[in-house]
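Here it is, the structure in full.
Removed: one protein chain of the complex. Kept in place: all other protein chains.
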Amino acid sequence: MKLGVCYYPEHWPESEWETQAAQMVDMGIAYVRIGEFAWSRLEPQRDRFSWEWLDRAIAVLAAHQLQVVLGTPTATPPKWLLDESPDIVAVGADGRRRGFGSRRHYCFSSRTYRAETARIVTAMAQRYGGNPAIVAWQTDNEFGCHNTTVSYSDEALRAFRLWLEEKYGNVETLNRAWGNVFWSMEYSSFEAVEAPSGTVTESNPSHRLDYRRFASDQVASYNRLQADIIRRYHPDVDIVHNFMGYSTGFDHHKVGRDLDIASWDSYPLGFLEQGRFAAAEKLAFMRQGHPDFAGFHHDLYRGCCNGRWWVMEQQPGPVNWAPNNPAPLPGMVRTWTWEAFAHGAEVVSYFRWRQAPFAQEQMHAGLHLPNGEPDVAAFEAAQVATEIAALDTGADRRSSVALVYSYEAEWIVEIQPQGEALSCYHWTYACYTALRELGLDVDIVSPQASLQEYRMVVVPCLPHADDRFVAELAGLTVPILLGMRTGSKTESFQIPGQLPPGALQTLIPLRIARVESLRPDHAEILTLDGADYRAHYWLEWVETALPALMSTAAGRGVWFKHTTATHPGIHYLATWPEAALLRKVMQAIAVEAGLAVEEVPPGVRLRRRGEVQFAFNYNAHPVTLASREYVLGEALIPAGGVAAWKGR
Amino acid sequence: MKLGVCYYPEHWPESEWETQAAQMVDMGIAYVRIGEFAWSRLEPQRDRFSWEWLDRAIAVLAAHQLQVVLGTPTATPPKWLLDESPDIVAVGADGRRRGFGSRRHYCFSSRTYRAETARIVTAMAQRYGGNPAIVAWQTDNEFGCHNTTVSYSDEALRAFRLWLEEKYGNVETLNRAWGNVFWSMEYSSFEAVEAPSGTVTESNPSHRLDYRRFASDQVASYNRLQADIIRRYHPDVDIVHNFMGYSTGFDHHKVGRDLDIASWDSYPLGFLEQGRFAAAEKLAFMRQGHPDFAGFHHDLYRGCCNGRWWVMEQQPGPVNWAPNNPAPLPGMVRTWTWEAFAHGAEVVSYFRWRQAPFAQEQMHAGLHLPNGEPDVAAFEAAQVATEIAALDTGADRRSSVALVYSYEAEWIVEIQPQGEALSCYHWTYACYTALRELGLDVDIVSPQASLQEYRMVVVPCLPHADDRFVAELAGLTVPILLGMRTGSKTESFQIPGQLPPGALQTLIPLRIARVESLRPDHAEILTLDGADYRAHYWLEWVETALPALMSTAAGRGVWFKHTTATHPGIHYLATWPEAALLRKVMQAIAVEAGLAVEEVPPGVRLRRRGEVQFAFNYNAHPVTLASREYVLGEALIPAGGVAAWKGR
Partner (left out) sequence: MKLGVCYYPEHWPESEWETQAAQMVDMGIAYVRIGEFAWSRLEPQRDRFSWEWLDRAIAVLAAHQLQVVLGTPTATPPKWLLDESPDIVAVGADGRRRGFGSRRHYCFSSRTYRAETARIVTAMAQRYGGNPAIVAWQTDNEFGCHNTTVSYSDEALRAFRLWLEEKYGNVETLNRAWGNVFWSMEYSSFEAVEAPSGTVTESNPSHRLDYRRFASDQVASYNRLQADIIRRYHPDVDIVHNFMGYSTGFDHHKVGRDLDIASWDSYPLGFLEQGRFAAAEKLAFMRQGHPDFAGFHHDLYRGCCNGRWWVMEQQPGPVNWAPNNPAPLPGMVRTWTWEAFAHGAEVVSYFRWRQAPFAQEQMHAGLHLPNGEPDVAAFEAAQVATEIAALDTGADRRSSVALVYSYEAEWIVEIQPQGEALSCYHWTYACYTALRELGLDVDIVSPQASLQEYRMVVVPCLPHADDRFVAELAGLTVPILLGMRTGSKTESFQIPGQLPPGALQTLIPLRIARVESLRPDHAEILTLDGADYRAHYWLEWVETALPALMSTAAGRGVWFKHTTATHPGIHYLATWPEAALLRKVMQAIAVEAGLAVEEVPPGVRLRRRGEVQFAFNYNAHPVTLASREYVLGEALIPAGGVAAWKGR
């Protein structure tokens, strides 16, 4: 458990660097990320490199025993490069080339940009590879941010055609896989295929899914290009990338395979404002963030890179980019930091050392004010530094519940929502919330992950469940919950021949004959244990001989359970229950799994790391827990506060 | 009264065709529509035709005495044709060329595409013209769907200039007709005229109206191009096109002149979700559709082609294209089918035989599931087949009320709504609802139609009333209702010299000195027979010596009646009354016309075909009618059900 900070020496007079480094050490900072976005300072003109300032900046940090994370500057190619090679620029779905003057304007498929990337990364790696102050390299910055994964440039189209040729071999196979006989969409060569854009009505979902897969693969190979070069020149160093919250544009699991550490940029207030939460929730949590937002991503990214993960950017105060930007409650930055450690983070790094008085992020708070005086978060960070030095939690451990989440599933539902409220991400998030409100620790895992050591497996929505995954589930002996749309599509985005849930019918004997998507203002009324609940958005017509555990008023079963000699309970849930009911369903399955569950107080979340149990109060009012010996805080947790104790 | 089905043999293994045809016959299907969308299978490369599979498919159907409706495949030109001739593609108002990969991407004005159309239709007509299994040809598919009537391509602009030259002869006449002196918009040649697009603020409404008329004429001439070729090679066959619901892009009456049968594609649930209905109505009717949606279009398209009409595509279950896609109530597909027959349909054809597991419409239900098993609608269709065989209703008859609807009127109000809530279509629909809630049967007719045999004529909104129409009204001796904006524009989209309602002042002595459009949240309070009602959206200031039958609280008259020796009552209505009040107005005029009226129960609609009176219950709850001898159903009509009896 270490603290870090994001730092831009190039933004400040060199005369202040020494003081700033000393202040970092005083505050308890151990890691300093630098360098990303600095291309125009590292290479002001082609092949005219200015390494000296960066040499000196690293030297100053090293002299204070600060550990450096060095970012490659590829998220912001400079103007002279765009002027030389306009083909490096991405193109939007509207057909317009991205303009210069912000960031992430490049196209992942540009051959020129890949060559330029190799050139600048090689130059940096040659110069700084092996520098003992550098403990990690960050590739680029926030892949996919501002919806930049998908490009519609000529370069992207060219690469897509090659990708298709690689995948399908001949165009007749592609035509069959996509069902191009429909609406005379058949192609006679790969060169005839276009990007799925600008069509009169929706284009073929198979076409769009392959375009999303292709675009995601381009991110992965672009990241690999950088990682390979860095490893060549700096073999024993960690490579990290900083992912973002609610970022579904590319397959983070795939990118994670080429990293040593996953990290993400945690801005709980900005994402609350920007996200799909009800207005009442946005209001209730406006200065705390949604209770599950940080935790969900901690648990997600822990599953992206063999369990090693950081928070690379931690919100320290008001940001500048959400529709509204309030300040965190007093103590909230400390609580967020502790929550990350509780979920297993190695490092929590604040963004940024000092608020810049200029350019796009001048209203984004830092640990210090623009004039260099400490801001609120500086004191909270220093407090955490003291606290982590004093508290040995032991190592993080595997959770008891696996929640399966797939980026491909997200794309499938985005491409074919079928109902306006449908979203794989938000439904998975709802399942996560239900589990967390029961006090359960959760690992969010890819469908490629091993599930052997979990005591309960939840698959909220996995339209394309491949053979390996079906076999993995078949080999388990713990309760499993399959949610709506799981098994409803083949790899090619077709309905499986045996109808949904396809091959999963070998696990639970039922099939989906029809689906209804429902107006958001409509509710189906479900009854469970004598109480009435509401379900929304989606209703599958299940054909099965199994008895329903729960049905609609019209008698349509929506919750089924199948028990076999090896499986205590394989459950199928055919609708989207309201939160209270979803919690009941999860509770029943958790009990079946032998897990101890109890509802935690509203707005409170628990997380165990090693020997220590943490409690986080996301409410804007204090909450009182049982009295026991606390190693952090006390039974009365203030608004936005944290407490911790050893043992259960 | 016959049933049909839309069928795509190219989507299924040829080995299953024989079985499918046999199943059709078993189910009571008589008509099978095939071929539209199949261009890439009929001509995989230029001039390399593959007719054989279609020959065999037709032969299989013919062998089972199924009657074939053969569609031309022009709605989906294949990729090789676009690659050869990029100029066939339509261009949107945003200036972007339509992409390949869905449908309707062609431009009606492309000379190349007209030549290609002639080539493929000629080839098909040569091969299948005279084939006795083919009882009808369908031209193209759903003209104007996805807002494709208007194109802004160079080809369209070229054709528009020729159309203008044809209409105006010299550009000075055009300048005067459009009032181009305003804002220095005068042109010195037809070549100087542009499409009305991309202007800083609104372009000239006269310009826009002519562009809409032009675009509509292009659809008509494009359809005629196909119809002429088919008639040449297959002289004694019916030619049909399938129109859509809420489709106002082109003049369906004009296109109908070149057809033998009008048909339309009836998707009551999809259009409820997509349409401008109140949320409460969308909720109340979510699994039934709005009570007037199908009926309105049945009555509209019956007026498009000498009274002959079909439902070419009948919704059989959930669709895939509305914001939300619930399932019809049990029995609803049967009820919709019967309602079409009650309104006079010759054929009701379901879309589609079997749900495709691939491509864009994979979530669109069919009569069968993707795996070939019968879905819900298969049983309902079979029931209807049995019932129509048993019930002889006699031929459909003219309704007593004529409701005048003009596509040009729609364009005028779209171009110049003047108030955000104004819509000619929705106001006409409101008038239709009022009449139907009184149990009246209605013919929706063009302003070109003869009105001589109706007992009551309602003209909800006809801004441009030409001399022939004024004379037609003048020659009637039945009650007439003129609604707001009628007579308010000349042919050139100018205000008539004598002020609105222009020449209609010869029928009723009043004029409109001013109009107010009203915020949707504002209501004018009207009093009638001692009760208060609300009126919305529009208020005309009427100058007249006639006494007002109804006035606003401020004393502004909104309902006037003029009686002459020949006319029992010419009424003028100067606002948009709420439903209950509009019903009162219609009732008073119907009584004046000597029509028997009584309010039918809410959500129920009546329709007489020949000797039989039908009742349709669009409610989600049962309704009980009077007890009498029923030939279909009984006095207790279930939710979404139908009943019928002979006599009144």
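Letters A and B name the chains as they come in the text, with residue numbers starting at 1 for each one.
We adopt the following convention: a contact is a pair of C-beta atoms (placed from the backbone, for glycine too) under 8 Å apart; a residue touches a chain by one contact, two chains touch by 3 or more.
Computed from a prediction, not measured in an experiment: that's the story for all the values here.
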Fill in the blank from the handout: In the whole complex, of B:Trp178, B:Tyr405 or B:Phe469, the residue touching the missing chain would be B:Trp178
Problem - Of A:Gly28, A:Gly307 or A:Pro370, the one touching the omitted chain in the full complex - result: A:Pro370
Exercise for the section: Consider the whole complex, including the chain that is not shown, and state which of A:Pro13, A:Pro132 or A:Pro323 touches that chain. Expected result: A:Pro323
Handout entry: Selected residue (touches chain absent from view) among B:Gln418, B:Thr477 or B:Thr563
Key = B:Gln418
Handout entry: Omitted-chain contact residue, chosen from A:Asp83, A:Asp236 or A:Glu598
Key = A:Asp83
Exercise for the section: Provide the residue numbers of subunit A that touch the chain removed from this figure. Expected result: 10-11, 37-41, 44-45, 73, 76-80, 83, 90, 96-105, 145-146, 148, 273, 279, 282-283, 286, 317-318, 320-321, 323-327, 355-363, 365, 369-371, 375-376
Completion exercise
Residues on subunit B facing the left-out chain by the touch rule are 94-95, 178-188, 192, 194, 196-207, 416, 418-421, 492-499, 513-522, 541
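Basically, only the chains that are shown with their structure count from here on.
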Practice task
Measure off the straight-line distance from the CA centroid of subunit A to the CA centroid of subunit B, and report it in whole Å.
Solution key: 48
